[in-house]
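All protein chains but one are shown in place.
Chain IDs A, B and C follow the sequence of writing; residue 1 opens each chain.
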Amino acid sequence: MQKYSGFGLLKHALSHHENWQRAWRNPTPKKKYDVIIVGGGGHGLATAYYLAKEHGITNIAVLEKGYLGGGNTARNTTIVRSNYLWDESAHLYEHAMKLWEGLSQDLNYNVMFSQRGVLNLGHTLQDMRDIERRVNANRLNGIDGEVLDTQQVQEIVPMMDCSANRRFPVMGASWQPRAGVARHDAVAWGYARAADALGVDLIQQCEVIDILKEDGAAIGVETKQHGIIKADRIGCVVAGNSSVLAKMAGFALPLESHPLQALVSEPIKPILDTVVMSNHVHGYVSQSDKGDLVIGAGIDGYVGYGQRGAYHTIEHTVQAIIELFPIFSRVRMNRQWGGIVDTCPDACPIISATPVENLFFNCGWGTGGFKATPGSGNVFAATLAKGEAHELAKPFSMFRFWDGSLIDEHGAAGVAH
Amino acid sequence: MSDLMTKTEFKAPPQPAYALMNQLPGQGPRAESPLYHADLATLANKGPVEGGVHLQEQSLLGHLVLRGSLQNKSFVKGFAQVMGFKLPGALQSAEAGEVSVRWIAPDEWMLIVPGAEAFGIEKKLRQVMTGHVSIADVSGGQTVLVLAGKDAINVLKKSSAYDFHDSNFPVGKVVTTTFAKTQAVIRRIGPQKWELVVRRSFADYIWLWLQDACAEYGLIVRG
Amino acid sequence: MNLKSMTQKNRLQAGGRIDRNQPVNFEYNGTQYQGFVGDTLASALLANGVDVVGRSFKYSRPRGIVAAGADEPNAVLQLGATEATQVPNVRATQQELFNGLVAKSTNGWPSTDNDLMSYIGKVGGRMMPPGFYYKTFMYPQSLWDTYEKFIRKAAGLGRSPLENDPDIYDHINHHADVMVVGAGPAGLSAALVAGRTGARVILADEQAEFGGMLLHSNEIINGLPAAEWVAGVVAELSKMDNVMLLPRATVNGYHDHNFITIHERRTDHLADLAPKGQVRQRMHRVRAKWVVLATGAIERPLVYANNDVPGCMLASAISTYIKRYSVVPGKELVLMTTNDRGYQAAFDWQDAGRKVVAIVDTRAEPTGACVVEAQKRKLKVIKGSAVIEVKGRKRVSGVVIASINAVGDRVTGNVRTLSCDTVASAGGWSPAVHLSCHTGSRPEWRDDIQAFVPGATVQQQLVAGAINGSYRLAACLEEGGHCGALAAANAGFGEQSDELLEVAIVDNEISESASMALFHIPHTQPTSRAPKQFVDYQTDVTAAGIEVATREGYESIEHVKRYTAMGFGTDQGKLGNINGMAIAAKSMNKSIPETGTTIFRPNYTPITFGAIAGRHCGELFDPKRYSAMHRWHVQHGALFEDVGQWKRPWYFPKTGESMQDSLNRECKAVRDSVGILDASTLGKIDIQGKDAREFLGRVYSNAWAMLGVGKCRYGLMCGEDGMVFDDGVTACLAENHFIMTTTTGGAARVLEWLELYHQTEWSELEVYFNTVTDHWSTLTISGPNSRKLLAELTNDIDLSGDSFKFMDWHAGTVAGVPARVFRISFTGELSFEVNVQANYGMQVWEKVFEAGAKYNLTPYGTETMHVLRAEKGFIIAGQDTDGSVTPMDLGMGWCVSNKKPFSYIGKRGMAREDCLKPNRKQLVGLKTRDPKVVIPEGAQAVADPKQPIPMTMLGHVTSSYYSACLGHSIAMGFVRGGLDKMGEAVYYPQPDGSVIEAEICSPIFLDPKGERQNV
Partner (left out) sequence: MFSIYCPYCEEHREEDEFHAKGQAHIARPLDPESYSDKEWGEYLYFRDNPRGLHHELWVHATGCRKFFNISRDTLSYEIKETYKVGEQPHFTVNQDK
């Protein structure tokens, strides 16, 4: 793999950038692999990378029906944090956080992980109780975080209206300094390039149309473009289409796929240096290195695969942003778009074996998938390699919905993005 | 939907099956409508006389919510017998003098009468109606606002996404719909006249909203 | 500020649609200039000979005005005379000029000091291929923060205001039979024909004047100059009551089920700040039966070396400036075109009396009227050639011309230079398909016109004119009329008669010859070595950059776009995207349709956040709900707590009191004498029907069959998963008549819950639910003296303990007002809940206070209520529950009846394996070792405070207070297996490192036998 560096850049500049290598190959699929990963998004590519890097399994294909990182990886608001309430999720997301720190160097691809801190605002007494509860849990779990009062919040975000005369005044916030944002496309591309370098076949424009079984066990997939491809183990990481894949395998999942919208302003000079999230007025915003205000909207209430949501959802979000930042009223919204999020009844993911032997699913990340990308891929890789759930993945079995051992992150986790 | 039903049996109810209660005091105690604090009367005196929208609160009326089935003859006939007119069909209203009734849902109507008559009418209806019928007095929980004037329709269009155009919303039609960030029962009572029934706890919000929405046309408050 | 006023050296003496009698003064970068009414900021700048309007984002190259409309990538300026009225990134080509307008250029990269360029050395551009930041700034890891600071410094174009917006914005909703988007020839005729049928028509156009290209066209319609025909049509339309005309109104979004959003700028052409009382911008929310898209097409520039030097413009833009604004943006023009239409710019330039150096036609043998016309005009036409490079830095000084091969991918020799100051390029047209993409429809490529047109859609949508690839005026007019008639007919108006369709005849249309499919002009050097050939000006994406992207394997057009940032500017690639796709396709030896297009999202052009929010801001952001006694609470100094949308009194501080002082006082008043709480906000649901009791038994976890008339009972409501979600007291008013109370925040949810089960599962049960929350005012009079006090206000209710027992209710008169009085208690004291019709709530409340003075009647708020109930161990749903606890977890098994024949909601759920585990987190009381210490709510319990992190948490504190009455702190919280751990110690590690030790105890701290409430 051609190493990226400032010096390398200079070298290529002198040769007019005519000699850059491909970031990844464009292989034709083999007839059989040790592991097939369905879904070439961030989670799927990370899974392939860690399988190859940490488990020595390199005979892997990642099958992507569109283009790499073209799903929610390319559509989210790039927030990374690990301040979840319950031990199970806190440990999983903190595992991811530790991998984020140093990911650029590990991949030799700058994913621009920027630890500018995340504020989860509280606007009611109950909000503040929940924040105290969550931050205390985080602290005892070894996750950085503190509870801030209104004054401290104002100091971190001078441009926010923290005055008492708002409809829902800011009463305080939880603050995770190590949290932040990353460049979403770069995460997918970085993992793709690194996985390719380890021998992983990345097959784009390859849509899985069936999952092949032999006496109850998965043995391969049928694809639209390349026919049948066999594998010893199959991992599905297809946020937004998990139920569709599961149906091919003959079972259902405790999921609903909903539209989640986001929007950006035109690029403006730096004015917001951290990530601000508010569950109560429901809006969250950060400013990208390009200068756009990146804003996440609420989730729409119905099943939708159209990557579009309702316009009034956008209105409510913008109203929330202006409630927090009245000075943004004259700034202009450039673009809006939507993703498809697989929501689980307990707002926690599924990283799990399935009723079909040798078939594993990693899904149900709802609105919170991007931040988990490295951790998700890492534990799913271990799960696929060993054929049984990684320690951190155990609580996230799909079978928890049978015995009732849910991990309810709804109430207290703040905005689950 | 489950077709089978399992129910506990319990002894036949002693009378009365429903709690009737005259909730109005005699003379003496002061009543405060939901917009009492806005003191519309004073505003009416000192406010502007020119403007595209007229607003009036018709306060302290009797509001009764009737629930029943059109298959229940005693309900349908009983209503006509007591009120002197028929229950209106979907999205329609009917009125006689100071008494009016609005279709709210296939099994729900909203009756508005002079405040003092509410209890009497409730009693009469109860007497003639048998079977599965509910009557709830909500007089304290709602108020009536009347919007009129050439720009009133624009105020409605700013506040609700419903189609208030003549071709879709003729005089007499009534809809329950989203209004700003709350809801209202809206009835057209004239070519340029609409009636809003709103909930007490939201009345102040709607009052603020209407003042704001009317600003560009000029708001005339009627006492 | 420089007051030197320049002359409008590029302004023609006559013609155009500007009003020379109305001069307009404005300021740009500190210099005063003059333009005329009718100018855009761009036309006025050009009239004044301003060449450079900005610097490019990445390479800091000087940039000038390229286009005349929404497609302008460079003239993106900061507007605003005051801090509060700043607007970032205004497109000068779309901003009408007004007196006192103040504009500044927003230089992007580099920012004035410490910019990245100087940081990584002067090689600059060379060092910044696409995605360069992914390839560097990684080592050492610790330095990334520093690197990023510099990157951020360079970010952004304009800036946000730092003061709050003084303007107002609003929304208005419409329903249309026919929504016509775009008022060019196609849109006008569509609206006219549809309007004549009587259908409700809305016609919206982003420009100040209707007419589109007809405003600067030489063509003759029905014997009239195009612009006069437009005036006639507009006049007829404005006479129709059924037609709404919206100029200065951009259709920015096309949403599902034909929902259209239109952004109308009502005052931006008048001043920074809207005239008093006027709305600056209005969003029109339109539900249309049928939509006619007549959004026209956008001309493509050609991609050639140094094509970003000021003076390089679109051919059609030059015609627009000359004919509409009477501005010639230069002296000597070289025109490069791939098609006949391009010639018009040269003709207009010549007619304006300026010199046309040459028309460079990339086609080897162009035929067609325009070529003949050019010869007639004695214009030099250089065929089979192209402008391969531009000379000059801050303004074009000349061009390099060379002959090219037939397919246009190679220079075939004889390179020569011509001097000129303006280069027009005409690369053909791209239909403005943006809106048609918003609902998920993919554009389709048409080889015959070398462009994408709207693809199949499920919307009720028609397309007419240039958006449909029909560029001829006659075709636009005809398609428009046809679509107008069809849309109206589909919506139920008129039928498509031909007489309707005879809109207009074009008298002088020019015949056209084939145009050449050319996007990227070759250079003598390979693309990677040639001077920069810009594809997307605003994001500094070059042809070489796109080749690098594909070379590196970023082959999907989405990858190319994201890797190079093509199309991510504020113009969203209106000029560049198609050229970019063509170049990407070429570099991969694919066709454009094979490469595919990216799909456009809203907005068509950027929309003010304030306009999207409308009036739902500040005071009106969310309704504030008030009880009938709210005025009294305000007058008596209450502080308020937001509970859902309600404003509830939190506590009533007296001057000089701390919060704890107030709570102590309020609590003691209730325990020692009597206090009063406004409980009106509790949800109240009137339940009638012979099966009401059965229904209650199914939705509550406890038994209801035996509840007698006149009695009240407390109940827990669970979901099917067995988790508690609401609670409250329900009273039996009569055999078939109950009133249910819910939590304040849960009222709406509970009512919907009851309706859900009634309508979808148990419709056979005869029961009706009606909300009466707002109808009743509820005054909770609580404390040992409550009976005495109430006795003074009623003479028809026997309050004696024997006849009015705990959990009874009685009807009677209180303070002269008919009331229902419930003897229930959330404080543990003797307590009466007085319910009166809300119109009398305030009256009764005041009377109670008159009578209460001698008992030191004390108003108390939610916080004191919370303390008092905690002393009794009563839960608050939502505070002591979080959707993951069963009644058993709450130690409330007494509130669950498993004898009920019907399997009530929650029964099966709470019997699942995990819910039966003995070691679940259970709600217990907590007594701190140090009675003065109050454990912070949310504190997490551990068994061993010395355990290293991560520690094993047992549960959290849900409610915690200092109890003045008990003289020590009290708390409730969850502890794993806590119900079996009475007397054991748990520890609460604090952020400051200290540890609070507490003993697990019963949550009932006060009067466990309930004697106080049973007197």
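FYI, contacts are C-beta pairs under 8 Å (C-beta built on N, C-alpha and C of every residue); 3 or more make two chains touch, one makes a residue touch a chain.
Fair warning: this is a prediction, and the values are worked out from it, not measured in the lab.
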Which displayed chains the unshown chain touches: A, B, C
Full-complex contact with the absent chain, from A:Thr47, A:Asn108, A:Gln176 or A:Ser243: A:Ser243
Candidate in contact with the missing chain, chosen from C:Glu163, C:Glu720, C:Glu850 or C:Asp930: C:Glu720
Chain not shown: contacting residue from A:Gly71, A:Pro326 or A:Gly404: A:Gly404
Contacting the left-out chain in the complete assembly, out of B:Asn72, B:Thr177, B:Gln192 or B:Gln211: B:Thr177
Option from A:Ile60, A:Ala310, A:Ile327 or A:Ala347 whose C-beta touches the chain left out: A:Ala310
Hidden partner chain, residues of chain C it touches: 255-259, 287, 440, 458, 720-721, 752, 755-757, 759-761, 763, 903, 907-909, 912-913
Touching residues (missing chain, whole complex) on chain A: 210, 241, 243-244, 247-248, 252-257, 300-306, 308, 310-312, 345, 401-404
Missing-chain contacts mapped onto chain B: 1-2, 4, 6, 90-91, 104-106, 108, 161-162, 175-178, 183
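Basically, only the chains that are shown with their structure count from here on.
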Pair sharing more residue contacts (C-beta pairs) when B-C is set against A-C: A-C
Centre-of-Cα separation between chain B and chain A, whole angstrom: 49
Distance from chain C to chain B - Cα centre to Cα centre, in angstrom: 34
Contacting residues of chain C [partner chain A, same complex]: 85-89, 120, 123, 126-127, 129, 132-139, 141, 144-145, 148, 151-153, 155-165, 167, 169, 253, 255-256, 259, 261, 285, 438-440, 528-529, 544, 548, 551-556, 558-559, 562-563, 565, 568, 570, 572, 601-603, 606-610, 612-614, 616-619, 621-622, 624, 641-643, 721, 878-879, 882-884, 909, 912-915, 936-940, 942, 949-951, 953, 956, 958, 989, 991
In the complex, chain A residues that touch chain C: 4-6, 8-10, 12-13, 16-18, 20-26, 66-68, 70, 74, 87, 91, 102, 104-105, 108-115, 123-126, 129-137, 139-142, 146-147, 159, 161, 166-168, 183, 185-186, 189-190, 204, 265-271, 281, 287-291, 306-308, 310-311, 314-315, 318-319, 321-323, 326-337, 403-406, 408, 410-412
Touching residues on chain B, where the partner in the complex is chain C: 1-2, 5-8, 10, 13-19, 21-26, 28-34, 36-37, 60, 65, 67, 107, 132-142, 154, 157-158, 160-163, 165, 167-168, 180-182, 199-202, 204-205, 208-209, 212-213, 215-216
